[in-house]
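With one protein chain withheld, the remaining protein chains of the complex are depicted in position.
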Amino acid sequence: MRKTGTRLAAWATLLSASGAATADYAYNLQAPASQIARDVFQLHNWIMLVCLGIFIVVFGAMFYSLIKHRKSVGHKAAHFHENTTVEVIWTVIPFVILMGMAYPAARVVIDMKDTSNPDMTIKITGYQWKWGYDYLNEGVSFYSNLSTPREQIENTATKGEHYLLEVDEPMVVPVGKRVRLLITANDVLHAWWVPALGAKQDAIPGFIRDSWFTADKIGTYRGQCVELCGKDHGFMPIVVEVVSEEDYAKWVAKKKGAADVAATDNTRTFDTAELITRGQKVYEANCAACHQANGMGLPGAFPAISGSKVATGPVEAHIDIVLNGKPGTAMAAFGGQLSDADIAAVVTYQRNAWDNKVGDAAQPAQIAAARGGSEAAAPAAQ
Amino acid sequence: MSLAQTDKYYLPQPSIWPIVGSVALLLMAVGGTMTMREIDGGLWILLAGLAIMFYMMFGWFGEVIRDSEAGRFNKQVDGSYRWSMSWFIFSEVMFFAAFFGALFYTRVLSVPWLAEGDTMQQLWPAFQATWPTAGPGLTADGFQFTPMGAWGIPAINTLLLLSSGVTITWAHWGLKKDKRGQLILGLAMTVALGLVFLGLQIYEYIHAYEELGLTLGAGVYGATFFMLTGFHGFHVLVGTTMLVVMLGRSIAGHFTAEHHFAFEAVSWYWHFVDVVWVILFVLVYWLI
Partner (left out) sequence: MSDAAHAHDDHGHHAHPTGIMRWLTTTNHKDIGSMYLWFALIMLFAAGSMALLIRAELFQPGMQLTHPDFFNQLTTMHGLIMIFGVIMPAFSGFANWQVPLMLGAPDMAFPRMNNWAFWILPVAGLLLMSSFLLPGGAVAGGWTMYPPLFIQGGISYDLTILAVHIMGLSSIMGSINIITTILNMRAPGLTLMKMPLFVWTWLITAYLLIATMPVLAGAVTMLLTDRNFGTHFFNAAGGGDPVMFQHIFWFFAHPEVYILILPAFGIVSQIIPTFARKPLFGYASMVYATASIAILSFIVWAHHMFTVGMPAAAQLFFMFSTMLIAVPTGVKVFNWVATMWKGSMTFETPMLFAIAFVCLFTIGGFSGLVLAIAPVDIQLHDTYYVVAHFHYVLVSGALFSIFAGIYYWLPKWTGHMYDETLGKWHFWLSVIGMNIVFFPMHFLGLAGMPRRIPDYALQFTEFNQIATVGAFIFGFSQLIFLWVVLKAIRGGEKATSKVWEGAEGLEWTVPSPAPYHTFETAPVVK
């Protein structure tokens, strides 16, 4: 069954339009780059072929009838309106055909669900609107944001080749390794999907659900969040870079070095100007999606920070809402996402940007104190 | 329309009550939303909507009762009422099924998931799947409550509702044998049992909120507890109200031994509310 399926599938692939020879199938699933994706690709071709066959038979008959049995060519209506034998036959045959589809499908389901014996495990967290990656074995953590400039989206600059499918920090994995993904979310549902790798899994806040892939070839694979997650659902892409094992080791070492530098930031004192410059970057990456770059928010959905009572009132309350968020609203707890230095910077920036001329600053030490050293432990710095 | 036709069918005239009801619903929805969103004036709109709704029910049901007493409802109409009441109760069964489904799902599936494997290790360290639970996050924050025991008020309430099922049947027998005294007494007892039930449930809720720390916000146990018992309690309230109407009509001499579907409908409804309670008693109070 599986053999024939595969052969027919290959056939269908050939039939299916021009792109068969190149890797780009404009009329079919993306070119697979993992065993699972390949299985799915072939399964889909097989099902399509069967459906096409049935369609041709059924509508061949119907169009024959439409042409031959019309009144205008003088056809007289017959009077039959029942035939048990025929009816039984066309109940049983579809059933048999379905079994021919169900069997290969069931095998793929079982393969997909088997996440045992991974070579490495990565925890992936969906945020509004970015992805967080934690390499559980290597101890590397970072966030991955859309890197397409605003101007391209607003049509004031020409769009790049990977428009909307590019990020600042891609997920990097070694080729040929079985990668297990632990997928969850921080705020609302998201879904992590890279078509060519055949892995898609909803990210559910409060639960971990796993998936896996083994990438066949070195290369860059792109995907997107595929579960409606609010305003910028269309703007949280996924990029996976599959590299050789040596390159992977180099990448891990580099990441670790950068983390050490950032960690010292959390213990030193900054001057206000420095905080504001740094804060603006943090703001644009994390807050502007809702509160807007001009600090005016979107009335009715996201409050303005410019002129806000919180951002011009006591600094403690301001730190509190950024650290702990506001449950039941889109304002997430950033304590788990940003380092002490970054929170200090963004708070300082908000207090001094636009119409807010408070003039004071928050230092990393204050943030650490506000965390109370307890559960909301700072994430490893980026 | 002709005389011949009224022998078989009953066709009411144009009626203003439906559109009055629609206006009421509009006001209730707008007022309700404003109240929930804490916008001034919402409560007044909500109350106005409710008042209009009651006005509509008085008017509409009054019309139906008058038509019935005038003998306009023949066997055919009676059949329609029977079918429709059965389907209505079926829809209520499905409404409760949604909440019982939620109880089943959390108890049997999702709470255990939270306490095992990667979900527990990565997100909710040390969470244990017990029932009742306020859930991993609230528990970790130190939230505590005491679940509601089965053998105090709930057990008494079970007895009350079961007896009320008996009294209403007894009243029905009275009606069928044309013993008006038995009918009225049976109904009065049923109403009384319903009222005591409601009183005890209010007491139980106050107890839960003030002494047990058991609130709507007490995790998924609190949520399912109050939604199931709350919607049930609301149905008891509606049922009791309908019983009061039946009592009033009985005293006013309505119904005959053969023709009293309104009464039967209310008793079907009451039995349905009864059965829901028994399931609820077992699944919500007892088996924890």
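Each chain carries a letter (A and B) given by its place in the written order, and its residues are counted from 1.
Here, a contact is a pair of C-beta atoms (placed from the backbone, for glycine too) under 8 Å apart; a residue touches a chain by one contact, two chains touch by 3 or more.
Everything quoted here is computed from the prediction, not taken from an experiment.
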item	value
Among A:71, A:309 or A:357, residue touching the chain not depicted	A:71
Chain not shown, touching residues in chain B	1-6, 8-9, 11-19, 21-22, 25-26, 29-30, 32-33, 36-37, 59-60, 63, 66-67, 70, 76, 79-80, 83-84, 87-88, 90-92, 94-99, 101-102, 105-106, 109-111, 113-114, 123-124, 133-138, 215-217, 219-224, 226-227
Residues of chain A in contact with the chain not shown	25-30, 36-37, 39-40, 43-44, 47-48, 51, 54-55, 58-59, 61-62, 65-66, 69-72, 75-83, 86-87, 90-91, 94-95, 98, 101-102, 105-106, 108-110, 112-113, 152-155, 159, 161-165, 183, 187-189, 191, 193, 195, 198, 200-202, 204-207, 209-211, 222-235, 298-301, 328-330
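The rule is simple: only the chains that are shown with their structure count from here on.
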item	value
Inter-chain centre distance, chain A versus chain B - centres from mean C-alpha coordinates, in Å	44
Interfacial residue positions of chain A with respect to chain B in the complex	123, 182, 184, 206-208, 210, 375
Chain A-facing residues of chain B, complex	113-114, 117-119, 122-124, 136-137, 140
